[in-house]
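Part of the complex only, each chain left as placed.
Labels A and B are assigned to the chains in the order they are written; within every chain, residues are numbered from 1.
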């Protein structure tokens, strides 16, 4: 691809080796939005220009996305792809790792029965779910979505659980009084396309 | 839906799905007739509105009740104009015509607002971002959870709790055993490639104990890679698919859960067979 072109040739698309700036930007947009590698023929077909033009534009983009930049243009699997520069992958991982993870369904189930019935004992959660919920309650305590709020005054004095402020935050609720009621579920979900 | 109607000298094209309710229709008629929204000409707009409803009826188009309520309101306002003003009407009370005009203005502003939003370069329509899956739908799973989805889940738990317990309980009956529950799940799937939706399968069982053990049996077989599990979305139905032929499934190899180590052969087609 040994083209050593600089951007000042851009305004002269008529000149051999020149290419309209919009073509370069179009390819940039396509590579950005795609995520996956795209080959020159496909780019030429979508933008409806000769493949030769795509090659010139790619060379210009390679100058733009090169050494030292956060995003680089690489040749991958017979196509072109914009990728984060390898040097920054630890940072990218730090960003990804900080994302809250999806809660598994059993945890959501336990959370729902505590949320609407609180304070609640483990036995009560077990009865609603029909399975032993002990380990899941422990996970939710670890995650900070549940807390022990006291003991029930009944035989065995079982622990009582309540939801925490972190629970409210993750569901975007200002307070427990904002929990929708069962009748409100019906109100809003009255389905009608 | 669109219908062209010819009536007398006027030819109409009725876009029935253009109107998002009686206020939308009313606003359209007011503007079409060149009337100032702030000084509503009640008689004129009532006549236009009723004529429009009439045409809709001629086309056999069903009208939502909201349209008829508005028609009644308009007829009432028109009748008030035709009658001499009653002295009992309090001076301070707002003229209902002004109230309607105000409502229309407010609705007009709402439409302006909607136009503004519609003109913004929108992700998925005008602009694209990386990994668009993060933006629509699944965004809530990542950055916050949907409280109504949680409520739905809770409501389902409550209704499942109403599952009838067995009427007859035999002394010494230790409940459903793990092995026969595995076999029941496999029978329901019916061979390699067989599919089943987990919650539907479990609902066909009569007791909660059976459901629980069958559920765990399913999980164990997923762990053994005998079944695959998939879910199309957050809280969506859970589909099981049998991956391995029954000949290659050795239930004796399952050590999880089988605490007493023996299964009762006479139970194999027993209580779980519905």
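To be clear about the criterion, contacts are C-beta pairs under 8 Å (C-beta built on N, C-alpha and C of every residue); 3 or more make two chains touch, one makes a residue touch a chain.
What you see is a predicted model; the values in this text were computed from it and never measured.
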**Request:** Would you kindly express the chain stoichiometry of the entire complex in this file with the labels on the displayed chains?
**Result:** A x2, B x1
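Basically, only the chains that are shown with their structure count from here on.
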**Message:** For a test of understanding, state which residues of chain A touch chain B in their complex under the given definition.
**Reply:** 29, 32-33, 35, 99-100, 102-103, 105, 108-109, 111-113, 115-116, 127-131, 170-173, 179-180, 182, 185, 188-189
**Message:** Using the touch definition from the top, list the residues of chain B that touch chain A in their complex.
**Reply:** 128-131, 141-148, 150-155, 157-158, 160-161, 208, 211-212, 215, 234-235
